[in-house]
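Of the protein chains in this complex, all but one are displayed in their positions.
The letters A and B name the chains in turn, as written, and every chain counts its residues from 1.
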Amino acid sequence: MRKRFGMGASIVVLALFVALSITTFGCGTKVQKPKDFYKIGAVLSTSGPAAPLGQPEQRSLALLEEKINSEGGIDGVKVKFIIEDDESDPAKATVAINKLIKQENVVAVIGSSTTGATLAMVPVTSKEMVTLICCAAGTKITDPVNEWVFRTPPTDSMAIAKVISYLEDVLEVSKIAILHDANAFGTGGADELQAKAPDHDIEVVAREQYGSTDTDMTAQLTKIQQTPAQAVVVWGTNPGPASIAKNMQQLGMTIPYIGSHGIANKKFIELGGSAADGVAFPAGKLLFPSSIATGSDWRNAVDEFSAAYKEKYEMDIDTFAAHGWDAGLIITDALKRSGNDPIKLRDEIEKTKDFVAVDGIYTYSPTDHDGLNVDDLLMIKIANGAWTEVK
Amino acid sequence: MARRKGIVETHSYRTFLIVAAFIFILPIWARPIPGEALHMDIVNLMVLTGIYACAVLGLNLLLGYAGQISLGHAAFFGIGAYTTAILCTRFTWFPTWLGVILGASLAGAIGWLVGKPVLRLKGNYLAMATLGLGEIAFILFSQLKGLTGGTVGMLNIPPLSIFGLKFDTDIKFYYLVWAIVLVIMLLTINLVLSRVGRGLRALHSSEVAADAMGVNTGSYRVKVFVWSAVLAGLGGALFAHFQLYINPESFTFALSILFVTMVVVGGMGDIWGGLVGVVALTFLPSIIQVFPEWIPGIPESLTNFSNYALVLYGLLLIIFMIFLPKGLSYGMERGVAAGRRSAKLLLDRIRAHD
Partner (left out) sequence: MIYGSATVFTLLLVVTLSIKGSTGLQWIVSGLTVGSIYALVAMGFSVIYSSTRVINFAQGEFSMLGGMLMYTFASKAGVPVPLAFILSVIIVTLLGAGFERLAVHPLRYSSVITVIIVTIGFSIFLRAVAKWIWGSDPVKIASFSGDKPIRFLGAALVPQSFWVFGFTALAVLLVFLFFNRTIVGKGMTAAAANPDAASLVGISTSTSSLIAWTIAAALGAAAGIIIAPIKFAAYSVGTMLGLKGFAAAILGGLGSAPGAVVGGLILGVLETIAAGVFPSGYKDAVAFLILILVLLAWPQGLLGRRQDVMA
């Protein structure tokens, strides 16, 4: 008897559920409480596989917060960056951004570090009408342009353009092999290269992949050896490309090795040792300040940031630190003009023009949410364990 | 068949009603208030909890009642998600609710196809085979670029809509997902209390005995496996329509392990165990994040490194299991029983005073 009663009552409750889900609910308007400080959210991959990206970004934001507030804030109002960790997981990123927007009521969001986590947050920003400035390089994020999404790093296609002109003008090769990490970064770069190469009469004769955690890439390299490839382009982040450099040395392969901006760090030289010599890769000019005219605003911005970062963290800046810093700078600059209004803020960010930051000089427009251009990059070649600029 | 019949089990329907009522009022009680001290978007987290619960409830049946371990359920979760995502982005006219149903069905069909041969294996060998299936599925999600968008994933998945009603806000999705979870709960309770459930439990404790009782062990095993695959696929399909974006990273080995962990932490083979486990482990990371703010005077050096959350998570997992090896729900059950006993004692005493 009791069982039947239970069933009946349960069904009634369920019916109520359905009824409630049909009536529109929630979705209330955002309350604009007066604030004693501007709250800017950030979702960064400070743990998980993408932690080497997220951690410097986090450090930059902490540094920027300190700097702005010690200089009196934005028109007297202090700034607070609320940083959430997405553990390099897209699902966690959406949880984090929802929390930042609905619970913390942030005026804009920075992040995330990886393309996957960023793409996962894009639907939320559009729905909640809050600007997102990402630190990830995947082409898909801003192509096509999403009203609410901007980025600071140079895109994959800028880096690929740099690599192609190096292949074409410096190496003068017409047949290349691609060996890329099977993850989003590697695949994105490889796709872009494969699509653009034919326009420059470069033929991709082999395309191979490896897993981020693989130990040995000799099998893929022997396959490339059997093709007429005159150079191999490796798209991935440490430690894979270092393993590949060592494997090439082991196999006695001597064709030029061109890497991605993912190896634009001293770690690659440390891991690859002598095998790293001769490797060329694209990088932001900020990593090689002497390539920027002395006395220019940009050079000063890089030197200033680099010195402040080193003083606080006893570390050299890297490209990710710059992405985070620039994202913070762009938002705080636009906040001066917009005040604590997310929608006005978006419009002001889009109006950012010739804004000198660390990664380069940003100009956004309704059709361009990337800001930078190819000239903000350069090609670096490793010689005797040190970087040299490729002119 | 000497198995405890816990309080929770005998009072299944009553517990069900209490849980349902709680879920019903939760969003009203916990609506996001900007700037409030509780640093969590509870409704949003509860939606994710409900989505994972679909998969975990099925896995609980498989693990707790049929005694079969699977380390590859992320594959079925992913198949559900990708099926509906592909259909609904390719054909914009495609009804999303049908996508969800097809996603769950395809997950079930593939579960049946691989389950038939693989379920001949037992224990760790079954674990290995399912792990392999999970890895293969992950590689296919990443490599079949034309179909799945490769590692970049699938963008612009439309929100779920059923006969013109769009589930495009967290709160609407909340009621939808939890209605589904509660239906699954009801089905599970009925199943477990039925003859089939007794057969399943027999299967877990002794296969020989089950055979002797006339339980067709092989077919039971496959049926439960397929059902758990369907539920995982359903969860995955809902996930796709909630996130509106998916990529292979969401369906890794780590997710399969998380599902199993949820089952065991919650209480394997307990009707409510799966649910308790999902809620506990989905909320745990967020609770750990705000934890330091509750304890005044905790040194900043301990909490400002982002990884402290994972250190604590790992430690808590170990501690939970050492002190509650049968799962949280068993612990709660004992807690409730103890509470009842002391309440009764108190009442008796009060009465004695009268």
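Convention: contacts are C-beta pairs under 8 Å (C-beta built on N, C-alpha and C of every residue); 3 or more make two chains touch, one makes a residue touch a chain.
Given the structure is predicted, the values throughout are model-derived calculations rather than measurements.
For the chain missing from the display, the contacting residue among A:164, A:242 or A:258 is A:242, taking the whole complex into account. Within the whole complex, the absent chain has one touching residue among A:70, A:226, A:367 or A:384, and that is A:226.
The omitted chain makes contact with just one of the residues B:98, B:113, B:187 or B:315: B:315. Although one chain is not displayed, chain B still touches it through residues 63, 69, 117-125, 127-129, 131-133, 135-136, 139-140, 142-143, 207, 217-218, 221, 253, 257, 260-261, 264-265, 268, 305, 307-308, 310-311, 313-318, 321-322, 325-326. On the side of chain A, touch with the chain left out of the figure occurs at residues 47, 49, 51-52, 55, 182, 208-211, 213, 215-216, 218-220, 222-223, 225-226, 238-239, 242-243, 246, 249-252, 267, 270-271, 273-274.
Convention: only the chains that are shown with their structure count from here on.
Chain centres here are Cα averages; for chain A and chain B they lie 33 Å apart.
Contact residues of chain A toward chain B in the complex are 2-3, 5-7, 9-10, 13-14, 16-18, 20-22, 24-27, 30-31, 33, 46-47, 51, 54-55, 58, 84-85, 87-92, 94-95, 98-99, 102-105, 115-116, 119-120, 122-123, 127, 138, 140, 182-184, 186-188. Across the complex, chain A is touched by residues 12-14, 16-17, 20-21, 24, 27, 31-36, 38-41, 43-45, 48, 142-143, 145, 150-153, 155, 165, 167-172, 175-176, 178-179, 182-183, 186, 239, 243-247, 249-250, 285-286, 289, 306-307, 309-310 of chain B.
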